[in-house]
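Here the complex is missing a single protein chain, while all its other protein chains stay put.
Just so it is clear, A and B label the chains in written order, and each chain counts residues from 1 on its own.
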Amino acid sequence: MKTFAAFVRKEFKHIFRDRKTLIILFGMPIVMVIMFGFAIRTEISNSRIAILDHAKDAHSQKLKGKIAASEYFNVVAELNSEEEIGEIFKRGDVKLVLVFPQEFGKDLVNTKHSPIQIITDASDPNTANILSSYLQATFQSYVNEELHLQAPNLNITTRMMFNPENKSVYMFVPGVMTIILMLVSALMTSITVAKEKEIGTMEILLVSPLKPFVIILGKIIPYLVLALIIACTILLLGLYVFDMPMNGSYYLLFGEIFLFVLCALVLGLLISTVANSQQTAMLISMMALMLPSILLSGFIFPISSMPIPLQVISNAIPAKWFIIVIKNIMLKGTGFEAIAFETGVLVFITCLLTLIAIKKFKIRLE
Amino acid sequence: MIEVHNISKSYGSVQALKELSFKVEEGQLYGLIGPDGAGKTTLFRILTTLLLADSGEATMDGLDVKKNYKKIRKMVGYMPERFSLYMDLTVEENLNFFATVFQTTVEENYHLIHDIYQMLEPFKKRKAGDLSGGMKQKLALSCALIHKPRILLLDEPTTGVDPVSRKEFWEMLKKLQQSGLTTLVSTPFLDEAELCDEVALVQNGQILKVDSPHNIAMAYPHRLWQVKSGANYKTLKILKEFDHKISAFAFGNVVHLATNSEVSEEMIEVHLKQNGVEHIQIKPIQAGIEDVFMDLMQ
Partner (left out) sequence: MEEEKVIEVKNLSKHFGKFKAVDDISFDVKKGEVFGFLGANGAGKTTAIKMLTGIWSSTSGQATVAGFDINKNRNKLKENIGYMSQKFSLYEDLTFKENVRFYGGIYGLSNKEIKLKTEEMIEHLELDNIQNTMISDIPLGWKQKIAFSVAVIHRPKIVFLDEPTSGVDPITRRQFWDLIYETAESGITVFVTTHYMDEAEYCDRISMMVQGRIEALGSLDELLTKHQAKNMDEVFVKLAR
């Protein structure tokens, strides 16, 4: 136990004496969250759209007024025929055209579902998606106000429900948190182990009576603490700077964060068993962990729109499950039952990786 | 105390050690002498149980390096090449850490390192990375000694330090030897061979010779001359053309010429003078380890 404490103390000293790395570790999450948060926010404001109103009734007029008044849209043209839609897209004037059918007002009152048509310029699918979601949201709130209907009665997607304005911050805070935690945990542990190999102290540690799991645990704990502090920083930023909702239990949230960080730490150790230099450790962590975590986790690109093989692969990526879990807890406020499966997968991956890491941790060099 | 039998080890197609055998007696200061790439570090890693040999056996105090690695790790003090210290920790922190890792305390075994650590004491709050080469070397030795090892393995401890520290270091090793410690030390400096009780000369993973430094020097088979003149490089070139030479090598600003026993001082002088060399001084000398080493290499 004394040995272990000495080991952990040493690791903390390494961390705190390397000021530059420490600043980057804490600075990076803050910069990333703020960057993502604000960059995405300004993107959807005053977007140019056109409207083709076949109905021209009271409801359509009112709705048009609401859209024009919103900070998100700038109605630049009123079209008169279907033919004009193609033209205006070709000119690149607008990204989206909203079409009201002939019987818009009547249908709305009678059948209680949304008959509007949204046509987007799919050459820029991301913007198109976001615009269309915003418009749907505006439409929904109009229906709520005017007809006093409850949201579930309408054809509104579930995603909209928990992010009514489709605020991208809500998507990015969990995403950024996931990526940063992965980075800090996996990258930093793999680098510290590789560093000891590089300067040769690993040789002495191996020759000492120190047990391998003490070395492993001693490497894990300091970074676990560090990662948890960083998670708190990101959460605070999300909650107070970007007004993210926190609808679930904090205990559950931190339990899940703990689990994910553990998983990433073990991954880092696994990398360090193959990497003999800090450089290799960094490269492997970046290529094998960071990129898939960013690209295949659903953080940026929706998994459902990926080809089947990639969808299958995405299941093996812890970041995917963790993002689902955080979104559920923070946005939906769900309890443990709803995310039991995802948690289970994370536990399974972590256990599997731990087993491999312990097996692979060499008692000798090479 | 250390026994090595026919140890071989390859990395891919490169054979680092070729059926190496030697024996170190208890309490000996044993030198493994050879240039970089001779296989010294590989051998040390096998003895410290960090690597497995492809074939052959090695025992440390009767314990097999493969089967009994745990016991060996407890009784060995190891100082790898490039003093393995935490450069961002202070002198004191490094020592305390390694003491704890080896399940002891600095206080408990302070008497072992007292002489060495005394020199470090004024710098104990300084980071290891800010120490001079000689100081790093002393600290690394203290760290290797702190758990009272029975066998000390030092891999090139004098590389990269100045002559003063080198001298002090060998004095320390001699002192440690008096306390009964068995020490195996490797070095690329042939002149350090003379400071060991027994040495193994290694080259390309093979042992060229094992004996006491004195015996090795005495066993030099040729007659050796030291030739000095104002123009050393010219002298060397001319001596290489000498009919009776066995070898001619520059040694600083003199040339060591090996010949058979029939050659006399006059013959060499005549040859040199014929070729225009002046201010010639020739004298017979006793071979050193370096002369022997080169002779064995050829």
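Everything below uses one rule, namely that a contact is a pair of C-beta atoms (placed from the backbone, for glycine too) under 8 Å apart; a residue touches a chain by one contact, two chains touch by 3 or more.
Being a predicted model, the structure only gives us computed values, none of them experimental.
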{"item": "For the chain not depicted, the shown chains it touches", "value": "B"}
{"item": "Option from B:N6, B:S21 or B:Q203 whose C-beta touches the chain left out", "value": "B:Q203"}
{"item": "Residue of B:K70, B:H114, B:K167 or B:K273 in touch with the missing chain, whole complex considered", "value": "B:K167"}
{"item": "In subunit B, positions touching the absent partner", "value": "34-38, 132-133, 159-164, 167, 188-191, 203, 233, 236, 249-253, 290, 293-294, 297-298"}
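In the analysis below, only the chains that are shown with their structure count from here on.
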{"item": "Whole-Å gap between the CA centroids of subunit A and subunit B", "value": "58"}
{"item": "Footprint of subunit B on subunit A - complex, ascending", "value": "2-3, 6-7, 10, 13-14, 17-18, 199-201, 203-210, 363-366"}
{"item": "Subunit A-facing residues of subunit B, complex", "value": "45, 48-52, 69-70, 73-74, 76, 78, 80-89, 93, 96-98, 100-103, 143-144"}
